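The complex is shown incomplete by one protein chain, all other protein chains being positioned as in the whole.
After this line comes chain A, so read on.
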């Protein structure tokens, strides 16, 4: 398993706990610290608008995110799935894209109870419809 050696700031784990157990937070966005030594939380939000979340993913920079995805399953009521996003836009520098891919495991594996991994390199891949399609394929 390739790993860049970049660590995870303890705050990230705490924020994830709040999202998972508190049911209040809707999404968290993570980024690299300025010195590229750690992954830190950029933003936590309680907004339930998916568009707000998409708007928080910058066009030319890489991000990680956790989103508590709610949807209506036909004839089966409300469902929610916690999704992990790897946002790797084509417009970002090659260096940062490689760093993001190789540091993913440090963050992703620290989180228990993620239902889906979603990788996006442009906005069509993280749109509400495409995420819903992927998520609703399962139960």
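Going forward, a residue touches a chain if its C-beta (ideal position, glycine included) is under 8 Å from a C-beta of that chain, and two chains touch if they have at least 3 such contacts; residues count from 1.
Basically, contacts and distances are computed from a predicted model.
**Student:** Any idea which of "TBC1 domain family member 15", "Large ribosomal subunit protein mL44", "Ribosome biogenesis protein ERB1" or "WD40 repeat-like protein" UniProt assigns to the chain that's been left out?
**Tutor:** This omitted chain is identified in its UniProt record as "WD40 repeat-like protein".
**Student:** Looking at the whole complex, which of A:21, A:55 or A:91 touches the chain that is not displayed?
**Tutor:** A:21
**Student:** Footprint of the hidden chain on chain A, which residues?
**Tutor:** Touch with the absent chain occurs at residues 7-8, 10, 13-14, 17, 21, 105-114.
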